[in-house]
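Right, I'll just put the structure down here and ask away after.
Every protein chain of the complex appears in place save one, which is left out.
Here is chain A:
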Amino acid sequence: MSREEYQVPATGSANTFGGGSFNVPAPRDYAGEGGGVMHYMCGDCAVRVPLEKGAPIRCQKCGARVLYKERTKRMVQFEAR
């Protein structure tokens, strides 16, 4: 088995212990905040830029045209070794 692997967290039971439910943070919102709006990182000022479908690729704050994808919203599991 590989040392680190992607785990698609199933909502609800994935992070609960046998009996009592575990106090882990709620699963993240995979659809992103609100429908259709994607967030990107500005390459110049590192601000979080919301972009709607068809909107010009441009930072609203500084006008830079280089935007980066955000990190995966999936949980990644590692062994602490």
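For this structure, a couple of remarks:
We adopt the following convention: a residue touches a chain if its C-beta (ideal position, glycine included) is under 8 Å from a C-beta of that chain, and two chains touch if they have at least 3 such contacts; residues count from 1.
Throughout what follows, contacts and distances are computed from a predicted model.
Missing chain, UniProt protein name: "DNA-directed RNA polymerases I and III subunit RPAC1", from among "Centrosomal AT-AC splicing factor", "DNA-directed RNA polymerases I and III subunit RPAC1", "Ribonuclease" or "RNA helicase". Residues touching the missing chain, restricted to chain A, are 1, 4, 7, 13-15, 17-20, 22-25, 28, 46-48, 71, 73, 75-81 (touch as defined at the top).
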